[in-house]
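What you see is the complex with one protein chain gone and the rest in place.
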Amino acid sequence: MDRRLLEDLLTRVQRGEVTTADALAALRDLPFSDLTFAKPDHHRSLRTGLPEVIFGEGKSVVHIVEIAERLVARGDNVLVTRLGPEQARALLEAAPEFRYEAEARLAVREVVPVTVTGKGTVLVVSAGTSDHAVCEEAAWTATLAGNAVERLYDVGVAGIHRLLENRARLDAARVLIVVAGMEGALPSVVGGLVAIPVIAVPTSVGYGASFGGLAALLGMLNTCSAGVTVVNIDNGFGAGIAASRINHL
Amino acid sequence: MDRRLLEDLLTRVQRGEVTTADALAALRDLPFSDLTFAKPDHHRSLRTGLPEVIFGEGKSVVHIVEIAERLVARGDNVLVTRLGPEQARALLEAAPEFRYEAEARLAVREVVPVTVTGKGTVLVVSAGTSDHAVCEEAAWTATLAGNAVERLYDVGVAGIHRLLENRARLDAARVLIVVAGMEGALPSVVGGLVAIPVIAVPTSVGYGASFGGLAALLGMLNTCSAGVTVVNIDNGFGAGIAASRINHL
Amino acid sequence: MDRRLLEDLLTRVQRGEVTTADALAALRDLPFSDLTFAKPDHHRSLRTGLPEVIFGEGKSVVHIVEIAERLVARGDNVLVTRLGPEQARALLEAAPEFRYEAEARLAVREVVPVTVTGKGTVLVVSAGTSDHAVCEEAAWTATLAGNAVERLYDVGVAGIHRLLENRARLDAARVLIVVAGMEGALPSVVGGLVAIPVIAVPTSVGYGASFGGLAALLGMLNTCSAGVTVVNIDNGFGAGIAASRINHL
Amino acid sequence: MDRRLLEDLLTRVQRGEVTTADALAALRDLPFSDLTFAKPDHHRSLRTGLPEVIFGEGKSVVHIVEIAERLVARGDNVLVTRLGPEQARALLEAAPEFRYEAEARLAVREVVPVTVTGKGTVLVVSAGTSDHAVCEEAAWTATLAGNAVERLYDVGVAGIHRLLENRARLDAARVLIVVAGMEGALPSVVGGLVAIPVIAVPTSVGYGASFGGLAALLGMLNTCSAGVTVVNIDNGFGAGIAASRINHL
Amino acid sequence: MDRRLLEDLLTRVQRGEVTTADALAALRDLPFSDLTFAKPDHHRSLRTGLPEVIFGEGKSVVHIVEIAERLVARGDNVLVTRLGPEQARALLEAAPEFRYEAEARLAVREVVPVTVTGKGTVLVVSAGTSDHAVCEEAAWTATLAGNAVERLYDVGVAGIHRLLENRARLDAARVLIVVAGMEGALPSVVGGLVAIPVIAVPTSVGYGASFGGLAALLGMLNTCSAGVTVVNIDNGFGAGIAASRINHL
Amino acid sequence: MDRRLLEDLLTRVQRGEVTTADALAALRDLPFSDLTFAKPDHHRSLRTGLPEVIFGEGKSVVHIVEIAERLVARGDNVLVTRLGPEQARALLEAAPEFRYEAEARLAVREVVPVTVTGKGTVLVVSAGTSDHAVCEEAAWTATLAGNAVERLYDVGVAGIHRLLENRARLDAARVLIVVAGMEGALPSVVGGLVAIPVIAVPTSVGYGASFGGLAALLGMLNTCSAGVTVVNIDNGFGAGIAASRINHL
Amino acid sequence: MDRRLLEDLLTRVQRGEVTTADALAALRDLPFSDLTFAKPDHHRSLRTGLPEVIFGEGKSVVHIVEIAERLVARGDNVLVTRLGPEQARALLEAAPEFRYEAEARLAVREVVPVTVTGKGTVLVVSAGTSDHAVCEEAAWTATLAGNAVERLYDVGVAGIHRLLENRARLDAARVLIVVAGMEGALPSVVGGLVAIPVIAVPTSVGYGASFGGLAALLGMLNTCSAGVTVVNIDNGFGAGIAASRINHL
Partner (left out) sequence: MDRRLLEDLLTRVQRGEVTTADALAALRDLPFSDLTFAKPDHHRSLRTGLPEVIFGEGKSVVHIVEIAERLVARGDNVLVTRLGPEQARALLEAAPEFRYEAEARLAVREVVPVTVTGKGTVLVVSAGTSDHAVCEEAAWTATLAGNAVERLYDVGVAGIHRLLENRARLDAARVLIVVAGMEGALPSVVGGLVAIPVIAVPTSVGYGASFGGLAALLGMLNTCSAGVTVVNIDNGFGAGIAASRINHL
């Protein structure tokens, strides 16, 4: 029930066409969402910036195509995350309008062309080449959410000069996404060099006592650089959205 | 060696008062920090917004006063976090210029009056009354870093209507800090209601399988609301700084 | 805004005393809870059965008394859980109307006398004498929520005959709360003996590799007796409420 | 030794055909189960409601068929859980009387037709589409145990309005099974909306710091909604049985 | 109902004083334990060897004395474990017949004098002086259970020669209890030197990544010496009983 | 250097053929093992009872055959544990003298026929059919180490009567190996029924919060039945050896 | 900007060809690494000893060859670690100059022949044959870093005499790398026998409660032998480098 339906109801109460008892009953059963007027606007604004997202891991291609077609029918852009090469090949056969970003393991279908609506640049910084897939997931997510995105890769702390040589690039960004596996120390160093928001992404890169990224996650949560925030292990997508939220302020 | 010292050196090379070999040697041994001119500015901007911070837990009052006096001598505001009531009493005796915010367990000494420099409002949202101390640490940290701060407390998910009644306040903020213990579900719900940045703070409130806040932390890291970021358990201070970084963009 | 307020509004729209535009605005800004008519009834039914609950651990007596007085003013019964003997003594001085159940670490204030509204008996079964406090918390919570409660204590699996001798009591109950620490095996055995609901409560009783009740918790979650459900470690209160929910069906 | 055998023994003692010493010896060696007369009744009542269950994971089809045939020979319904598609195909070839519910990964053989014996409706609620298999396992288990079952899927907390729109369905049920992965917050919200029993099922849906469902499990155990109980990760079967136990009261 | 009662019943059936129907009913309701004749013997044999045990940790002295007096009244020896010095002082005041072994934190009351009934010697071996209390708990428990006990302390693996010098003592024992904290390596070395049973006891001695004895526990469970078995962290009592079970074969 | 070599040396010192300085030097460099005369005997006694053991998991067949042939050449029986069906097939092709026990995943080569040297019976008790492989590993290991072995399977605690019906078999054994997955409660119940040694073996049977057998392991370590000892998860081999150590006393 | 460029700049300032303002600007923007003259030397010295390292796990052969060719072009030796046999075969086809050490899972390309530059011998000691791959990774890494390397394998603590017979070899080394899985006790024993540096390497060898090497790792961290240091689970490479650092002092 949208605003007009509610106006109708009130008008008919006013005119005596509907009793107060019936109106009361109608209002009582009113679906919640119909009354929360601000919400559709919020949804709309979200949709203009961000495609609808399908988490691809473990889903069949049939399932993905089905959801995607429903979204496309509503005029939404579609973003499929965590899509392996096998799934991607099948998806592109079934729905050739998709574009596959292999490194980011993302498939995108732009119904409405994505435009840059964020105010500054989101810079994705990585510790090593093994963090690549997570970085690209973050970078593409932010891009598709309407942000200008740059990349600064392989500047881990074991060769600290590589990072320091690039401080100008850190300073030029509006939001930093810092991706690291193993001990996850890079966000601490970066967070001490800049005053802008730093979103840390631990990756599952490592072995032994890295426990699938737990070491990096704990490292980032315990950072000595005040004001660094963290997302889940390998969650490039979440970091991209968080950066976009900030960059659209 | 600051900028003037470097100018002097170059001038003396130009005048022939210093040989290039000697200048080369001087530069080679130059402390790193002296060359990174951008850094002091960054530091200065930080200092204007944020007082210097002393982590009070486990420090003796003598130690705290000593560090504080050094900072005050440099003209810095001083913020002491995690300061228990016993420590606070002793600190105020030794240094009565401090102000103690008991609920936030913070002591502050304003040498330079704090002014609001952040663009919008930082809203601190809490799940329950037991999260109070962490909330206040976040709120006061953000305040002292130059942000307008508001509070919306005790709106946990077991009574979801309490949160929904206050959506206008969520929408009016520029950054949200959402604090919750136990299962830590509040940021997920809040993150689904707003498009602005949400910083989640797990607290150690709970018992049994909460494992000192681990349950809330894991819950927040695994949030189904894209774009929520997380800080360490009970880290109200870190959340306040992260919010301030965003709010000063 | 309760049902009468809404009826008033609709009546005044009908009478033309309020324009549809004003009514629309009023409804738009209507606090969510005011429209959810079913909820107050649900709340009321809850209140008749269950006192309002204050989690006492770590709260000051001043704070507890303040909350309690607000609840009493609303006509609610009040239940304070996890209240140590020191807190209890102070509470009873400040508010002598409270009754303290020392073993259950509960304080109760009955404004409305509790009557038995549940259909059958809730039987609290314990493995050993060390689980006593948690058992009593469960038993008293269920009692205060309007259930007939019985106790069968110290029938742990190391002397299985103690349990088997009491099967008639197991069969006579409507809901079982089974409390155990250490390896937490009792609910598995009990769950294999009865067809009624079994709520398992792990306790932190134990040492070494019990890890504060984790061993018992994992044991209960992995029970080979189908249909046993589990609450948090030491959560006698939660088990009491869960049993009451079932017993009031 | 069943009841008749015992009557025989006592009669022969009475007639002097057996000395008390021999009878004493016979009774001393009497298998325990033969004396527990109530037990077979309890078993029988269980069997009428619930099929015998075979945990299929890791078992060979030969093994499953062998156990199943023994059960069928006793006149029991048979339920095979955790049965993958490969196993199912082989099972149906070997025993075509089975029916396979692919989404629930269950195979069923109804020797005695299942009838609804539970008093109300068991409603299975899920947070997201990825929790589907666990939900279906719960739903089919409850169905086969003689319960009317309904489903309310994909109403996770990141879009809280989806849940709130369906409160009438929550209120209409007698028992709720609430299934969620990731942070596992849905049972907390649902538990705050209803007064009936809520059984929470954490799923292994998630990645990174979800640790195979541990995050959801801890979230549910630490729920701030009193009276929610929990089963093991992905244990739809256990939740179905627990709901059936309650619904048959 | 003990043996005599059952003989009475059978005699009365024989005499026709009790009908078979009444006898059947009496037997049906017979408490389980009364029929399990072997059990009292087993209990008796246990009691002759082993005093009844009260876990003292966290129990009040009043409570301990009350249980103890009940046991003494039944003619049992009483062993109180995990009894701190404060508790011990109060216990001895209330019940001066107890003897307190301070290092083992055990209090004993011998109603029936303990005699050596085990066949060989139980040797308690320790890695370091810090494991003393756990060793003494094991040694005294085994002693009170009727075993000859010897001690070989402070022969940890960092000075392997200390152990090797004492191989004759290892070979002379019938059962070994090997106690170690930190990395818990001693049982692996001992297990490789002897062919007799080795019971490993991890202690909580250590700090940091010893995690309260977890490191030692895991080390012992993963021993490369086949045939070493393990008890809970600090569980000297359990090791003493296990050794006694073996030594009484 | 064996005993004779040492006698020679001393004799030559006596005869003056070797100076004391040279003898001193010779003794200083003496390999340690040459002096430990008792050790070979111990080894010999071990070898008569127990075959040499090769841990098969992850080893190539070539490697296994090579080690096995070296052992056979020394006259040792050979036991290969954790040998999958693929490995077994290849091993039997390469070394047809081996016998493969498929359920126990063991291959055996008896050079010296195994005879029963243990004094009593080792009874292997299991909770469920899924624990089969671990049980068989324990049973075959004990058999090959010279013990009479019996089996009592599928008597888990969810149907406690199955266990109680078989108490005579428990009492008839000299050592019990009790195998259980899931919550691992069976050893606690068994330990309370008998006075003989009980070795508990947790298995990795389970899912979700069983964490690969951790739940069962913790349950067994925290058993409330005094005197139960535990081996590593799935370690049927270790339990078999431990039982044999005890049974050969 | 290297040393010559800086000299040029200073010379041109001296000659008046560049103003001090321009020189200041040039220096301000100078990449950090160009000023840290000592660093290239350090790098060079490293390069002479140690090949550049590529972590092979999960990398495609195309990727490895590409990085390797870039390094070869710079005149560096190349070491690829964690390279499986499939990857190795493909790599050798694409780049036949590589040499593959199958047991160490390392591929090496020596552009500059490796010479022994370390002062003493690095001895790699292992507990069992299953630790072979990690040992070889450590041994080959140290070899390629310019160290004389020896091996002492299969001297685990369950047969302590094997280690003690080889004490002369321990004493002859300059640095020890001690590799062990399961309970990880070997470094403790070794550390007590020698005064030289001992680097402990836990391996993931084991099962059940070894938790992928965690048990061995914790054991080594908690060693009772003072002065043993530890690297990550299975990190033979890291141990080899650490040993080389020490051996090149």
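The letters A, B, C, D, E, F and G name the chains in turn, as written, and every chain counts its residues from 1.
Criterion: contacts are C-beta pairs under 8 Å (C-beta built on N, C-alpha and C of every residue); 3 or more make two chains touch, one makes a residue touch a chain.
Just so it is clear, the structure is predicted and the values come from calculations on it, not from any experiment.
Interchain touches from the omitted chain, evaluated on the whole complex, reach A, B, E, F, G. If you put the hidden chain back, the residue from A:T81, A:T121, A:S188 or A:N247 that touches it is A:S188.
Among A:G56, A:G206 or A:G238, only A:G206 touches the chain left out of the display.
Panel shows chain A; residues 127-128, 156-160, 164, 182-185, 188-189, 191-193, 206, 208-211, 214-216, 218-226 of it touch the chain omitted from the view. Remark: the residues of chain F touching the chain excluded from display are 3, 6-7, 10-11, 13-14, 16, 20, 23-24, 27-28, 30, 32, 35, 37.
As for the chain not pictured, it touches chain B at residues 29, 31-33, 36, 39, 55, 57-59, 202, 204, 212-214, 217, 232-235.
Simple rule for what comes next: only the chains that are shown with their structure count from here on.
Note: centroid distance chain B to chain C, computed from Cα atoms, is 39 Å.
Residue positions 164, 193, 208-210, 221-222, 226 of chain B are each in touch with at least two other chains.
A list of each chain pair in contact follows: A-B, A-C, A-D, A-G, B-C, B-D, B-G, C-D, C-E, C-F, D-E, D-F, E-F, E-G, F-G.
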